[in-house]
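Here is the structure we will look at.
Removed from the display is one protein chain of the complex; every other protein chain stays in position.
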Amino acid sequence: MACSKYEYVKHFENASTLLKNTFLVVRIDGHSFHRFTKIHNYRKPNDPRGINLMNACAIEVMKEFNDIILAYGQSDEYSFVFPRETALYGRREAKIETNLVSLFTSAFVFKWKDYFEDTELQSLPSFDARCVLYPTAKNLRDYLSWRQADCHINNLYNTAFWELVQNPSSLKTEQEAESILKLTDSGGKNELLFQFGINYNKLDPMYRKGTTISRESVLVEETSKNTGEIVKRKRKILTPLYVDIIGEEFWKERPHLIKE
Amino acid sequence: MACSKYEYVKHFENASTLLKNTFLVVRIDGHSFHRFTKIHNYRKPNDPRGINLMNACAIEVMKEFNDIILAYGQSDEYSFVFPRETALYGRREAKIETNLVSLFTSAFVFKWKDYFEDTELQSLPSFDARCVLYPTAKNLRDYLSWRQADCHINNLYNTAFWELVQNPSSLKTEQEAESILKLTDSGGKNELLFQFGINYNKLDPMYRKGTTISRESVLVEETSKNTGEIVKRKRKILTPLYVDIIGEEFWKERPHLIKE
Amino acid sequence: MACSKYEYVKHFENASTLLKNTFLVVRIDGHSFHRFTKIHNYRKPNDPRGINLMNACAIEVMKEFNDIILAYGQSDEYSFVFPRETALYGRREAKIETNLVSLFTSAFVFKWKDYFEDTELQSLPSFDARCVLYPTAKNLRDYLSWRQADCHINNLYNTAFWELVQNPSSLKTEQEAESILKLTDSGGKNELLFQFGINYNKLDPMYRKGTTISRESVLVEETSKNTGEIVKRKRKILTPLYVDIIGEEFWKERPHLIKE
Partner (left out) sequence: MACSKYEYVKHFENASTLLKNTFLVVRIDGHSFHRFTKIHNYRKPNDPRGINLMNACAIEVMKEFNDIILAYGQSDEYSFVFPRETALYGRREAKIETNLVSLFTSAFVFKWKDYFEDTELQSLPSFDARCVLYPTAKNLRDYLSWRQADCHINNLYNTAFWELVQNPSSLKTEQEAESILKLTDSGGKNELLFQFGINYNKLDPMYRKGTTISRESVLVEETSKNTGEIVKRKRKILTPLYVDIIGEEFWKERPHLIKE
């Protein structure tokens, strides 16, 4: 039962490779998460357990694929940014996106119980993933801005929506809330929230900004191997940040992240 | 903070689609499973817990993606066969392979405890996946034969290897076992096993043949909705089979599976 | 001035290869031929000089790329069919389509004066080309039927159109002719031609069927190298045929052309 006679079928594999010297973004997206969050009673408009779980998964991915520069997550999606020069899996598209999404999913199920202690998994969560290439630093920055602007727009909408539905002084149906919001612009939504006593800009930035994970220089207390004393050392630690990444400030403070 | 200014970056996505009217195989492969099985003390040469877990994951995949005709698994890999006419996700390659591998991984972690009761997961299992197209039924059959021949070759080797290492009358080191087997052909390995009292062809076909999952017509006892009586009905049930799929018999009995 | 420092740029080339064991069609199409035929006073609705020139170019292509099974041409387009097993240029898409279209164009300019004796070339003719893969013999036959049906539809329209415009008893403007034909179906166009004394089905099949080029067994008179006598021998000769290729007859007589 020799293999050789059948082995020719191997040559039907046709792996496409990603253009060199371009920034690579791998974005994963939740599959049917509308349904998944309903089944598992996610709190609305934001469930910090869900966000923290997603962030923990992203950190696992960044530990394993350590040439990822930065990750940005919001809602049921996460984007991972590789530098121009990454040679991961010979830049084979399928290898990269399937390994990444598989590890993320693995972490999601494994860590579920750490974040949703009282809630058993009722259905299998899954994600898709795609590779997108950006040839310039500007294109990459614009990509990240796009995702963060999307976070803002959706979060403002969702915050207003669920306030209309859940606030005891409102108690609209979901359809009514939808109708009301269809006609209000961004300013109108802010005002509506204000009437509920909510200053949107004071809400937790974790919800408003999404999560950016970067290797930040942090002073860490360690036991010196030589002296046995406890010393403080600067270490690069994967750190979730809830900050603006559209403006210049974040990037000026971290000039090493994206070089032209 | 309008999205529109950044939205142009969306057009850098470039999804490749798979040629129409070809058989599609999605094969997933364990990532660093040599290490993973060591950490989790898989029994050698075969661990039925591991095989049954893989099979359970494949069944989850086939339930969700119900136009999969057939799946074939062995070792740390699983191949899923879609018919020529599948229109899954508009035949977009990345969508198909990432969704599939993600669901498989999700099931693997979720069901782990059902098969490895006493063993906690120590590290995150993950898989890669690839799409391969076959234009003819013959190419597809040859693909499946290739994987089953590979199963046979590896299993014969592994069975001999671990007998040399583990059998109390042998107790070779792994290096010694490797050296011995390097010089023996298929017949030699059968003979070697015979000296340990093992007739290779009598070993569990689950190990020798791998697992083929097909929707088999099965008589099922059901409670009739009309009469409340228990009746027997023919149902198509996803069934793991441990049989030869290289020869004609399997296919002659299931002519609906692969049409030219 | 060593090359080596710059040679890395070579690795940005990313040649895509065509799936194995599929029928390959390369179709070339005239670039702006509406304008080109106007400038060079092509006769309407059909100019046999133009058709014969296209056919001569196709024959040059088939002489050079001798694993082409068959070519089919009509209007300003030509399709070349390669067998499943072709290994031309390692099945690299760009290599195949650019070499083919370049040779076709070269022949077109070179042979122009043989067909358009009194007309100087006033502008540069050019063509584009594309590769299309068909996984089954049926798909390939349907492709060829599609092109021949297209030939029929366009030729019936064009014949009626130019009769309305050019026939001394009609002398419609082009706009008027267009308006009239917009409202007539296939039967109506046949009837309209009949009123001009034309039986469409009796028109030259070169116009109605397009040109199929195949290597036909032909009795050829040759001088025997041994005896010096003139003898008749069967040779495979590239032959333009003006026949139906939608029905079964053509293919039944040439079973070697397309094997499943």
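As written, the chains take the letters A, B and C, and residue 1 is the first residue of each chain.
Convention: a contact is a pair of C-beta atoms (placed from the backbone, for glycine too) under 8 Å apart; a residue touches a chain by one contact, two chains touch by 3 or more.
Because the structure is a prediction, the values reported are computed rather than measured.
Put simply, the missing chain touches A, B, C once the whole complex is considered. Among C:51, C:68, C:81 or C:107, only C:107 touches the chain that is left out of the view.
Here the missing chain is touched by one residue of B:19, B:153 or B:203, and it is B:19. Only one residue from C:145, C:167 or C:190 touches the chain missing from this view: C:145. In the full complex, chain B touches the hidden chain at residues 11-12, 14, 16-17, 19-21.
The omitted chain makes contact with chain C at the following residues, 1-3, 5-10, 12-16, 28, 31, 60, 93-95, 97-99, 101-110, 121, 124-134, 139, 142-143, 145-146, 149-150, 152-153, 246.
Residues of chain A in contact with the chain left out of this view: 19-22, 84, 133-136, 139, 260.
Just so it is clear, only the chains that are shown with their structure count from here on.
Taking each chain's centre as the mean of its CA atoms, C is the chain most distant from chain A. The two sequence copies chain A and chain B touch through a face in which the numbers common to both exceed half of the numbers used overall.
Once the centre of each chain is set as its mean CA position, chain B and chain C turn out to be 48 Å apart. In chain B, the residues that touch at least two other chains are 133-134, 139.
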